[in-house]
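The other protein chains are all here in position, but one chain of the complex has been omitted.
Then we have chain A:
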Amino acid sequence: MTKRYVMVHDENKCIGCQACNVACRSENSTPDAVTRIQVRIEGPHGHYPDLHFKYHRVSCQQCENAPCVEVCPTGAAYVGDDGIISINKDKCVGCQYCIAACPYKVRFINPETRVPDKCDFCKHSRLAEGKQPACVSVCPTDALTFGDANDPSSDVAQLLDTRIHFQDKAHLGTKPRVYRIPGKRGGINQ
C-alpha cells in the first residue's frame, strides 16, 4: 500500500454545523433520501449547569480490517492501494451482505444507482482531481484534516503524533482510518 489516507475529526473544533454533510451531497450527487456523512450532536450530557455536547461523525471508517470487504461474495467491495474502501458497481449483485456486516451502519443502497454506497473520501470525485474531500474543504472551523498518514510530514501524521485520539468501536478490531480527537469539557483544547 503506497498511501494510507486517513481523516482526523477534531471534536473540540466541530460545531455540528452540517456543512460537511451538505457539501458531500452536492459534490457526490447523493440523493436526498440517503447520507454519506452526518455529524450528530449528542447531548447535552451531564447535569445542569455542568453540561457538554458530543460531536459524532457518522461516516464510513475506511476500516483496515473491513468486514464489508470480507463478506462481499463478488469482490465488488474492495480496498484500493490507498486504503480507501470502494464499490465496483459492475461486480455488485445487490446481496446487501456488506450493509449487514458494517458495524458502523454507514452503508446504504443508493436509490438512483441501486448499488450500495457510502463515503469514499471523495476518491472518485475530488481526490481524482487532486483536491481535498468536500467535507474537509468546507468545514468552517477546520475540524477535519485529511491526508496520507504514511507521510510523516503530513498534517494528519503530525496530529496523530501529538494529540490524544481514539477510533470508534476500536474493540471490534476493524482498525478505522477515521480518527477522533475527543472534545474536552470546559472549553477548547488544542
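Miscellaneous remarks
Everything below uses one rule, namely that a contact is a pair of C-beta atoms (placed from the backbone, for glycine too) under 8 Å apart; a residue touches a chain by one contact, two chains touch by 3 or more; residues count from 1.
Convention: contacts and distances are computed from a predicted model.
Note on the omitted subunit: UniProt lists it as "Thiosulfate reductase PhsA", one of the names in "NAD(P)H-dependent oxidoreductase subunit E", "Thiosulfate reductase PhsA", "Protein-arginine kinase" or "Electron transfer flavoprotein subunit beta".
In the complete assembly, the contact with the undisplayed chain comes from A:Arg25, out of A:Lys3, A:Arg25, A:Lys91 or A:Lys123.
Residues of chain A that touch the chain left out of view are 12-13, 15-19, 21-23, 25-27, 29-33, 41, 43-44, 46-49, 51-53, 112, 134, 137-142, 186-188, 190.
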